[in-house]
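Every protein chain except one is present and positioned as in the full complex.
Presenting chain A:
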């Protein structure tokens, strides 16, 4: 711990406090995530272990790097590369205006990070602006893998209620316990719309019911024809049949037609029909992406 000089508190993570600190050896700025251990009998919390496990295996420019794990007298500290801010804070400084090229660049980087995780059979499960870190060079990195998990290992079922409500897909809201990469793609769609609107959340539901109604008012209530199997989901209940009354061009007026097409393909109620990260990256919307972002 002598090696790092604490500078300031950045925030509270899933399982502990996060500090900004300076590495005395290299002068690099890092983020220290202190893991609390005192209050329960779990030992090192599962969420911290999960993050350590996965980040040990994930080395990618769009994924926050775990530099070191320190351990000193019953305290565990994870040392991460430091990013200037998260996407939520970035939105707060925008004053409602965002450059469409920035939207495209951030979305592409989000998809690239996701594609990398999904290729390694890892789901993030908790994507939201607070978990996307941005640095001064316009790089975006996925962070907070506390709820992520490797899904290659078959287990009986995944725990329900893991994604922050606003970014939660309808299948999970209906209690689906077996889900896959499509869970992250829905969240990516919500974040895309939020990016395009300079930080106005697309579906800020107050509870599960409200969240579902907001989704169905936007996309139309799905039927057993458009989404086979929907009515057999554990928490399924019939909801009013909403017709589609608002178009995405009204909701995201600044997004061009190709961008709206990407959004339309991500925000699909039936998880089987949701676009995956690799296909999204190949969409014509990204054709004019600057090569410096792509490489």
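One rule holds for everything that comes next: contacts are C-beta pairs under 8 Å (C-beta built on N, C-alpha and C of every residue); 3 or more make two chains touch, one makes a residue touch a chain; residues count from 1.
What we mean here is this: contacts and distances are computed from a predicted model.
*Asks:* Pick, from "Exosome complex component CSL4", "Large ribosomal subunit protein mL38", "Cyclin-C" or "Elongator complex protein 4", the protein name that UniProt gives for the chain of this complex that is not shown.
*Replies:* "Cyclin-C"
*Asks:* Out of A:7, A:28 or A:69, which residue would touch the omitted chain in the full complex?
*Replies:* Answer from the full complex: A:69 touches the omitted chain.
*Asks:* For the full complex, which residue in A:6, A:56, A:200 or A:294 touches the chain that was left out?
*Replies:* For the chain that is not drawn, the touching residue is A:56.
*Asks:* Over the whole complex, note the residues of chain A touching the chain we left out.
*Replies:* The list for chain A reads 37, 41-44, 46, 49-50, 52-54, 56-57, 69, 71, 74, 76, 119-122, 149-150, 152-153, 155.
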